[in-house]
Each structure stands twice: as C-alpha cells, then as structure tokens.
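These notes concern the structure reproduced below.
A single protein chain has been removed from this complex, and every other one stays in its place.
Lettered A and B in written order, each chain numbered from 1.
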Amino acid sequence: MESNSIVMQIVQQCVNGIMLGSIYALLALGYTMVYGIIRLINFAHGDIFMVGAYVCFFAITTFHLPFFAALIVAMILSAALGVLIEKIAYKPLRNAPRIAVLISAIGVSLLLEYGGVALLTAQPRFFPPALGEVIFDIGGIIINGPQIIILAVSVVLMIALTYVIKFTTVGKAMRAVSFDAEAASLMGINPNRIISATFAIGSALAAAAGGLIGAYYNSIDPLMGVMPGIKAFVAAVLGGIGIMPGAMLGGVILGVVESFVSGFWSSTYRDVVAFAILIIILIVKPAGLLGKYRGEKV
Amino acid sequence: MKSKKLICLVAVVAMLTSLLSGCGQQSANDSNVIKIGVNMEMTGGAATYGTAAVDGLKLAVKEVNAKGGINGKKVELVIVDNKSDAAESTNAITKLITDDKVCAVFGPATTSAVLAEIQVSEDNKVPILAPLATGAIVTVDKGAVRPFAFRACFIDPFQGKVLAEFLKKDLAVKNVAMLVDNSSDYSKGIAAVITEDLAKSGVTVVANEAYLQKDQDFKATLTKIKAKNPQALVVPGYAEEAAKIVKQARELGITCPIVGADGWDSPILVEVAGAKNMNNTYFTNHYSSQDPDPAVRKFVEDFKAEYNGKEPSFAAAISYDGAYLLFDAIKRAGSADPEKITAALANTKDLQLMMGKLSMDANHNPLKSAVIIEYKDGKQSMKTKIQPN
Partner (left out) sequence: MNKMLKRDMFVLGICAVLFALFQLGFTFKIIGSFWQLNIILVCINIILAVSLNLINGYTGQFSLGHAGFMAIGAYVGAICTVKLALPLVVALIAGALFAGFVGLLIGLPTLRLKGDYLAIATLGFGEIIRLTVLNIPYIGGASGLTGIPRLTTFAWVFWLMILTVFIIKNLINSSAGRACIAVRENEIAAEAMGVNTTKYKVMAFTVGAVFAGIAGVLFAHYFYLVHPSSFTFMKSIDILTIVVLGGLGSMAGSIIGAIVLTFVSAVLASYAEWRMIIYAVLLIVVMIFRPQGLLGDKDLTERILNRLKGGKR
C-alpha cells in the first residue's frame, strides 16, 4: 500500500507538472518568437499576459461576453498593444547597443505593472471560473477539465505557430528577417512590418495565456505577470530560445521539476530551483536543449 | 552647455520640491485639534486589512467629532501608507512623529510592520496602538513589556490555543497536516502554538508543509499532503492563498475539514474558492458580522450606511473599537501629551466597547473573546464564541 502510494504520488506530480508546464509553454512561445526574430528579451511580455487577463476579465464581467469571445477580444487588443509598444519603445533603439533596448524593455514592463496598479488598484480581482469545473478521477489520479483545455490549447497553438513559421510566406519572411534584416529588406521584405507582425502574434499568445490562467486560478492582479514572465523566459532558454518546440519542451520540463521540488522537498525552494536551472543552462549549454550554438563573428 | 544647465535645473527643482513639501509639514501644531497618526498598509500585500482598518477608524472619528470631539477638540487623522513594507513603516512613523507631531500612532496592521516602527516610537516616547497585529512579540520582547506598544486585539498564542481546542474537542481529530505561510511571522507563530498544544494532547502532525505569499499553484504540495491522509488540514495564512488552497485541495479530493485563523477573513475567500468547496471549513476570528449582540448589529448597520453597503470585516471592527480605546485614553489623560496617553492606555479597565468589555492586561494586551466561524453554502455563520480565560 505504501509503495503504491509513492508511485501514485509520482504520477500525480507528473500530471501536475505537465499541466503547470503547458502554462509556461504558452507564455514561452511568445517570448521565443520575439527573441528569435529580433534578439530582444521582451521584459514586458509577462505584463502583456497580465493585460490580456484583465481585458478578458472586463469583457466577461462588464460586457458579458462568453469566455472564448472574450479571449479573442483580449488577443486582438493585446496584439495592438504589442505593436504600439514596439513602435514607441523599441523601434527607435533598433540600432542602439543591446543594453539600451533592454533598459527600455524594463521600463515598459514597469510602466504596464504600475500603470495597472494606479488604474486598477493592487487588489486581486476574482475571475469567474469560465473553463468549467469538471474533475476526472482516473484510478486515484486527479485531472480537471481546465487543465486539459489549457494543455490542448498550448499544443494546438504550438503546432499552428510551427506551421506558420515553416510553411507560409509570412513565416519565411520572419525567418529571413531573423537571419539578416538588411539582406531581407534587399529581397523586398519590409522588416518593420514583419517585426510588427511578430510582436502582434507574440502578444496575442501572451493574452491568450493570461485569459486562460485567469480562468484557471480565478484571481488576477496587476503584478501577476512578473513571476510567470521570468519562468516563461527560463522555459524558453531551457528549450532553446528561438525554437518553437523548444518552448514547449522547456515549459514542460520546468513544470515537472517545480512540481517535484514542491512535492518531495519544499515548495519554498521552487523558485530557487527554477533560477538555478536557468543559470546552469546558460553556463553549460546557452543554446538550450534543442538549440544550436551560433558563434559570434566579428 | 545646454545639458549642464538642464542637469542643474533638474537638481534644483528636485531639491526645491522636497524643500517645499518638507516646509508644508513643518507648520505649527494646531492646538485646537488632536492629531492622530495612522501608519497603515494602504497598498501592497496587506492592503485589504489596512484599508479596512482605516475605514473603521474613520467611522469612529466621524462619530466622535459629531459629538464634539475629545475634551472639546476635534480629532484629525494623518494617514501615511507604508506599502506593506517594513522599511517604509519606519519612514512613515518618523514622518508622523517628527513632521506631523502626532500624539499617538495607530497601526500598522501587520506584525512585521509594527516591529519596524517600535524603536522609533520608543526613542520619541510616542505610543503606538496596533489594532490588528496579533504577533505576541509586538508588546512583549524577550520577557520585557515594551513601554509604548499596545494592541487592540487578542494575541496569536490565544488564537492558536482556541484553534487547537477546536481541533481536539469539536472536530475530534487524531492527526492533522499543517500548511504554513513561511513568509509571514503571523502564520508561523500560530502554527507553532498549535503544534505545541497538539503535541501535549497526543495529536500527531503528519505533514508540515510551507508556501510563500503570492504563490498560485499548490497542487504539488497538496498531493504530498493528501498521501499522508490527515483528518484535518490547518492553514493559518492569509485569505488570498487560503482561498486557492481550499479550492485546489477540494479539487484533488481532500475532503477533510480545513481550518484557519483570522487571516482568512476576506470576501475574496469564498469568491475564489467557491461556495461548495468552502463547506466543512472553519476559522477563528475576532468577531462575526452575524453576531446577534445589539452593539455589533448597530455598528454593522452604521458601517454599511457609511460605506455603501459594504460589510465590515474584522479589520474594520477591531479598528473601530481600537479607535474608541485610544479616544478614551486621550480623554482620561486630559491632554494630547503622548506620555500621559501612554499611561492612560495601560490603565484601561472595563471599557465598554462595541465588541464587549475591554481591559488592558499587564502585557499591554487586551483580554478579548474569539469566535469560530463556519462556512455553510458560501455564507459565514458563527459556530461558537470563546471567552478569554
């Protein structure tokens, strides 16, 4: 009976971890896309996630839209926000040193967070459980409906995104810009438009994650994007930044590791372990698990 | 050059602005008014309690001013936000005492913020009345009573004992699991008292887990707890996390009773957890807004009328009583001299307040009753009221 219990625990923790991981994966997809194309760690990505959650929240509570319609609205508005941010805060710094655009990104992130606090108060709001409350009990292992929906959405989006990048013209243009923006422009591609499109898609993904997470945990607050943003970045780097399946892999690994740390050690060390993974990967294999290291040329 | 002028301009403007704002507060103490400083968590993690406390306080001030004030002088509040941060709490009380020259400081709401301001209050000999801070260390440090610190609520050791008794007698459990908020002194303090008390009665603690504030996902830890099969789960933390813990525990199939302490009192608890999940949960509190006592009913009605139908939480209720406690002390002191007020506070005996009679004990803690609240179908109901012994 005892060993059964340990096995059951391990399986349940794996289940917990994969579900948690799919949330990180969803956010990591957006991060990895933007970094892959313009080499920018968009610190504000986690905060667009927060904006998406709030837009979805207001769409449901004030305008009484059904959940998926609210999600689409959140995605569209966040895409617009992402494009706007890029035009105002990142475009002027395209040719500036790396540090400058990073600092600007930090500024945007803070602006969104504390602008949110100023406008919406720091009090957490109750987000209605719009994903249903079905619970499945499979031989003692518990999985609930919302977890499956989130996992499914992440997988679908990852497949869709990989398809877009590999098989469509827009995708090809994005890959071209990521290799060499100048050469791409010589080939008739408008890098500005591609970069805007990248931000739009990335932000839409973040917003979708925000709406889903809001419905899952049932509470949102203006600073909710800080930790998930950093964790998503860890996931993206772990899997290989710039690589779509890498984001998924990194997210799941991070989720499972976190669940195991919480389940078999103590949840207070969960974040320490996440950061430790980040540093280890950066030092040992900076290109990530699925990545190839591109050496720096003079 | 242009930029050098710009720099000088910016520096000068910054200096001037702060100079002006500093000057503004330096105005002479208006002796027609009794100034009470309020050092509260208006933003940050403990903002629910801080803002509710200020609501209760303001209602009390409005009432007392309508009756002519204290000793013929109106009461004026000077409110500073400590942002739920200990270092800010120190800044806040420094400003209140030195700039605003208040005669007493009300607040903060949380134990750690209070600890950060005690030294300043002692250096300046100004009393502080912490309405809701339940940590024992607020008034008694290493066996010595802090001369200028007072509170208006029961202390965690009392609360912990009440909870332990409830577990042993009412729920009759033989083992429990503890899930403690490691980022909160308050949570750790209550957990320690409960564990010690249960150990003396032979109730085993089968799991001792921890989490941090702002955590969202407790499934992994709860899975670990579930495997140990506890007969009750003790979560002496704050409402924001407790709500998610209850919800996720129920989702994982943990059906045993879940109990908590006064940190649970917040509307967000049942909102986020869901009415069904909140069945079979209990928590200790300072008061119940459902208490049929006429004084409590009147307070609840007045509060609702003042604040658009908002139901007063325990933070508001205790602060209301705490305010009257302070007013009474100022009246008996006969002046706005902080040292006289301190002496008067320490001598409070059998003062009739909304929640009952209050006397200050030798450790600057009031002897007050506790209630156990149960959730039935999403509504709070008072299960029992326990008198202090």
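The rule we apply is simple: a residue touches a chain if its C-beta (ideal position, glycine included) is under 8 Å from a C-beta of that chain, and two chains touch if they have at least 3 such contacts.
Note that the coordinates shown come from a computational prediction; the quantities given were computed from them, not determined experimentally.
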{"item": "Residue, one of B:36, B:75, B:102 or B:115, that touches the chain absent here", "value": "B:115"}
{"item": "Residue of A:108, A:195 or A:290 touching the missing chain in the full complex", "value": "A:108"}
{"item": "Option touching the unshown chain, where B:77, B:171 or B:212 are the choices", "value": "B:212"}
{"item": "Those residues of chain B which, in the complete complex, touch the missing chain", "value": "1, 3-4, 6-7, 10-11, 14-15, 17-18, 21-22, 25-26, 43-44, 80-81, 83, 85-88, 90-91, 94-95, 98-99, 112, 115-116, 119, 182-185, 188, 212"}
{"item": "Absent-chain interface as seen on chain A, which is shown", "value": "39-41, 88-89, 92-93, 96, 98-104, 106-111, 113-115, 117-118, 230, 233, 237, 266, 268-269, 271-272, 275-276, 278-279, 282-283, 286, 296, 298"}
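In the analysis below, only the chains that are shown with their structure count from here on.
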{"item": "List of chain A residues in touch with chain B within their complex", "value": "5-6, 8-9, 12-13, 16-17, 19-20, 117, 122-124, 126, 129, 133, 135, 137, 142, 144, 217-219, 227, 258-264, 266-268"}
{"item": "Chain B residues touching chain A - in the complex, by the definition given at the top", "value": "43-44, 47-48, 182, 209-212, 214-221, 223-224, 227, 240, 243-244, 247, 251-253, 268, 271-272, 274"}
